[in-house]
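One protein chain omitted, others in place.
A, B and C label the chains in the order they appear, each numbered from 1.
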Amino acid sequence: MNQVYVHEQLIRFSHCDPAGIVYFPRFFDLAHATMEDWLAEGVGQGLPALIGERRIGTPTVSIQCDFAKTLRIGETLRFELRVTRLGNASVQLGYSGKKQADGEEHLAIRQTIVFMDLAVQKAIPIPADLRPRIESFLAT
Amino acid sequence: MNQVYVHEQLIRFSHCDPAGIVYFPRFFDLAHATMEDWLAEGVGQGLPALIGERRIGTPTVSIQCDFAKTLRIGETLRFELRVTRLGNASVQLGYSGKKQADGEEHLAIRQTIVFMDLAVQKAIPIPADLRPRIESFLAT
Amino acid sequence: MNQVYVHEQLIRFSHCDPAGIVYFPRFFDLAHATMEDWLAEGVGQGLPALIGERRIGTPTVSIQCDFAKTLRIGETLRFELRVTRLGNASVQLGYSGKKQADGEEHLAIRQTIVFMDLAVQKAIPIPADLRPRIESFLAT
Partner (left out) sequence: MNQVYVHEQLIRFSHCDPAGIVYFPRFFDLAHATMEDWLAEGVGQGLPALIGERRIGTPTVSIQCDFAKTLRIGETLRFELRVTRLGNASVQLGYSGKKQADGEEHLAIRQTIVFMDLAVQKAIPIPADLRPRIESFLAT
């Protein structure tokens, strides 16, 4: 329990807007990359095989983000990912987005994903082989 | 009062993911395009001049989205944009994202932007020349 | 013969980089949108149905671009699209990218696409029902 998945990404030229700061929709792309690596490394089942072999997807049903401070090109974003709620088919993920240099939180994301059978496009219970490892990231 | 800004966008190849549906971070990019055209056409002050000449930006401080149904390549997304709250420096925008073909709501976004003096990176009151037209979109 | 497909797109906030000009990879995305609309309107067969119903894709096998001048947020890019070479399975497209305001060419793209059977991932002859209309855009 209480594991935290830490993922760092460099803020690149392509993430930034004419004001020189990250264009906010790209933070969701960066968060998705964090989720992908968490699934592969933290949960032990990467998205490519989950989708390609097991035909299970993890669509996002809701997401919420507060942007407290900006990030600029050349800075490093450090996401700390926790599971903040665990349902039957759904997982709520909490991302604390910090500037690596000083550890201050610049943004915070809450995202709810569901496990979905891609063939019939219906939500399914979290696969039994994945649930214990997902649960190990549950914040208490 | 009670104006609604309607903006339609074709879902393109580049918006869609390996599951053939819109990759959710791109909805925020599509919503940003709607906001840009609303500023230009609805409010009468486009972002290029606002940023370039007046040195005022409109960064997003929080955003929330519920995704009820997917959208696919070739479908048309119709955003209906309203002002859902009006502060001194901030504007909360509500986007109802409908599938144009049947008018059903597929997603809903709440976004709070602030007007910011780009030179000093501080929030400023909504410019007096823009406030009345922004207010005309306030949902009551 | 000698038809030209004209397609205009507003340069948006999200296309631009910290230097305030279009980040060059986005020009290929803008060109792809032009190709999509040309297929739908100029050739009479849109990509969604081509992929979804006929299971035919149009992957790019080579592309070349010269960037002579920049484009900025708020400007309108006007692509003039011609077919510059027509093979058995391949089509070479030439895009002249002009700034709409003054008609000057800012960039020029040459792109070769092939028609591909998506089931077997092999090139196929240009579908007979599409060839005459594609040929009508051949520059002579």
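Everything below uses one rule, namely that contacts are C-beta pairs under 8 Å (C-beta built on N, C-alpha and C of every residue); 3 or more make two chains touch, one makes a residue touch a chain.
These numbers were taken from a predicted model, which means no experiment stands behind them.
The absent chain, not drawn in this view, touches the displayed chains A, B, C throughout the complex.
Listed residues A:D29, A:D66, A:E80 or A:E105: the one in touch with the omitted chain is A:D29.
Take chain C: the residues that touch the chain left off the picture are 18-19, 21, 24-26, 28-29, 32, 51, 57, 59-68, 70, 118.
Within chain A, the residues in touch with the undisplayed chain are 12-14, 29, 32-33, 36, 46-49, 51-52, 72-74.
Seen from chain B, the chain kept out of the figure touches residues 13-14, 16-20, 23, 25, 73.
The criterion applied here is as follows: only the chains that are shown with their structure count from here on.
Interface of chain A with chain C: the two copies contact each other largely through the same residue positions, with over half of all numbers used appearing on both sides.
When chain centres are set by their Cα atoms, the one at the greatest distance from chain C is A. Separating the centre of chain B from that of chain C, both taken as means of CA atoms, is a distance of 28 Å. Averaging Cα coordinates per chain places chain A and chain B 24 Å apart. If you average the Cα atoms of chain A and of chain C, the two centres end up 34 Å apart. Within chain A, the positions touching two or more other chains are listed as 18-19, 25.
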